[in-house]
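Right, one structure below, let's go through it.
The other protein chains are all here in position, but one chain of the complex has been omitted.
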Amino acid sequence: MSIIEVILKIFNVGLTHYLILGTILFCIGILGLIISRNVIRVLMSIEILLCAVNINFVAFANYSDINNIQGQVFAIFIMAVAAAEAALGLAILLSLYRNKPTVDTEEMKELKG
Amino acid sequence: MDFFVENAGIIALLPLWVFLIIIFGQNLFVYENKKFTLWLTVASTFTGLICSSFILAWTFNHTTPYVQNFNWIEAGNIKLSIGIIVDRLAAMMLMVVTSVSLLIQIYSHEYMNKDEGYHRFFVYLNLFNFSMLGLVLSSNLFQTYIFWELVGVSSYLLIGFWFRRPSAAAAATKAFIMNRIGDCGLLIGILMFLFFSIGWWTSNSDVFLSFTSLPEAAKYVFDSTNPFLYTVIALLIFLGPVAKSAQFPLHTWLPDAMEGPTPISALIHAATMVAAGVYLIARVYPIFELSHDAMTVIAWTGAITALMAATIAITQQDIKKALAYSTCSQLGFMVMAMGAGAYAAGLFHLMTHAYFKAMLFLCSGAVIHGLNDQQDMKYMGGLRKHMPAVAYTYLIGCLAISGIFLSGFWSKEEIFTGLLEHNQIVLLVIAMTVAGMTAFYMFRTYFLTFEGEYRGHEHPHNASKVITLPLIILAIPSAIVGFVLCGKFGLPSFDTFIRVTEETVSHGESLLIPVVSLLVSLLGVGLAMVLYIEKYRNMFKINLDNFIQKVKPVYDFSANLWYINKTYYMFIDYIVLPVSEFMSAFDKFIVDGIVNLAALWVRFCSWILRLFQNGNVQTYATILFGGLMFLTFVFTIYWLL
Partner (left out) sequence: MDIIYNLFFYAIAFVLVIAALGVVFLPRIVYSAVSMILAFISVAGIFVLLNADFVAIAQIIIYAVGITIVMIFAIMLTGRVSEKKLWIAFAPRTLFAFGISGAFFVAVLFAVTNGFKLLLRESSIFSTTLPSIEIIETLQTEGTTGIIGKALFTKYVLPFEILSLLLLAAILGAVVMAKKDRDNLINPTTKLIEED
């Protein structure tokens, strides 16, 4: 097996590639969740995390459960929850902003014990 | 009459009830009236006295004791109960305690009237009455132990009644610590006894450690253990009475306890509580009886105490201290009689002693009260003219304790006879000597206080009727209880009354013992007369100071209390304190050091952890995902490798 064949084989898309894509997305989501100073960006990162999970679900549905595609049903559920979470996140953000007119996470330290 | 016997617990519970009424009534400012406190107390004790007399009458024609028990604790195969026992011993003690304490309560009303702690005094007095009567009525050893401790507590409270005086506080602490040593031994003894007899109690499903089955249980223990261990158990139990009845090694608290008010000295430290030790010996007599060694130790402890205390009492200048050592000595007599086997004689002496010693203390209290708290006999003398009633009752008490025809004569004669019967000749000689010394030092106090010229500065004023009335009432049993109960004049004998067992004691009706004891006592009285009455002193041309100079080593030995206190203090200073200081240093630097090191470590960890708790939610998210990462690693490695 020549080296080119090996490379081609590696790059031939399968379930693994989708899982790796999901993992990359998940890691970016974690990164954004932790390092952002803007609360809105934190909310966006959470959405990206949920998208990463959705990719995993749909990929598994495609590769191992093509007849029932239950993974896709779960993806739908997750989207609904994500929508609810986004709405609540906005509401929390607004009430927070009303108490303290800032979106800087570095200034939200009232939980300090 | 059965009613009183079945409800004998009331006698003990009434003072408790009064105790609660006074303590709450006073602290909640419900009333301020001293009369109310007095009448409540006196009424409860008087009811107790009436009940006790009925109970005493009941016991005349009932030989089997009345026992009533309630289950208290059941743990595993140990069943503890709480209850009452009414037999002749208990009836006699009830009678003594209630009658003496009734009179002393009346006396205290006058004595403590000016004191700001009047109500507190009666609170403690009722607490003491409750515990003492509960101790007398206890049906088993555990209950006895509980009341034993309660008695100790009330004694502690009453010795330290004037707690602002440092000496009183120190005396109270000393009494408490001394008693703790004894109580510790008693508890260990009881537990060891229970440990070795637990099989017997469970198989007989009796009330545990009840006095009615004590003889069989003691026999069981004696048969199942080796004699040495049994003696150890018996001596550990005896350690309780040693402390409570102020016997030789642990007696030093009793003279110090005279820091308390004089009625307390009369009630607790002369008549009742210190007799509780003798009472306990009588109660657990079946245990001691089986071990010959233990009996010997008991008898000799009593003899040493009697002799030592008598010699110390000779040189005491403080009237209360002299009486305290005399109490010590008389308690030694009782314990010696018990140990020698003269069970009934010991108890007889306990009873007569309770009356005349209470009276003597009350007389000294009247004198002290009349001289505005002067206790030193150097500043007394000639008081017979100022307070005749007190003087004559004191004289009756002296005659009684010295054994000259009044009650002490009969009880001491019983003891001497008992010692002779059990062939304890050495003990008999010691007892005779002590009897002579008793007569000497008692009449010494009498002559120094009431005869001769008055040497003080305060004007003595006579005692009021409330004070003299109890003295006169107490003088009657002090004088007559001896020959009423000696069984020689057609009256019921105390000896046969108290002996519940059928064994008959035959008295050798020889005149030798009474005559010799009487002679010894009279010799003591004569010596006291010669030395302490100026008229006779001049007649024999004796200079007291020169006489003391001649016997200086002996005198110093006695005046310094046989150096026992000093030895104890030296022991504490040179052995106990260094050891405890070493322990303290060990605790402070090594044990605490380890603990502090652990705490420091925790502090360090928490300092690290506290860095994470900075209030930023994203930091918490970091930690969360860190944990997730860790778990992912763990599961990946576990799953793939």
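As written, the chains take the letters A and B, and residue 1 is the first residue of each chain.
Here is the rule we use: contacts are C-beta pairs under 8 Å (C-beta built on N, C-alpha and C of every residue); 3 or more make two chains touch, one makes a residue touch a chain.
Note that the structure is predicted; figures quoted are calculated from it, not measured.
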Query raised in the report: Which positions on subunit B touch the chain that was left off?
Result: 616, 618-619, 622, 625-626, 628-629, 632-633, 635-636, 639-640
Requested in this report: By the contact definition given up top, give the residues of subunit A that touch the hidden chain.
Outcome: 6, 9-21, 23-32, 34-41, 43-45, 47-48, 51, 54-55, 58-64, 66-70, 72-73, 75-77, 79-95, 97-98, 101-106
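Throughout what follows, only the chains that are shown with their structure count from here on.
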Query - Inter-centroid spacing, subunit B versus subunit A (mean Cα positions, whole Å) - result: 85
Query - In the complex, subunit A residues that touch subunit B - result: 30, 33-36, 42, 105-106, 108-113
**Report entry** Interfacial residue positions of subunit B with respect to subunit A in the complex
**Finding:** 610, 613-618, 621-622, 625
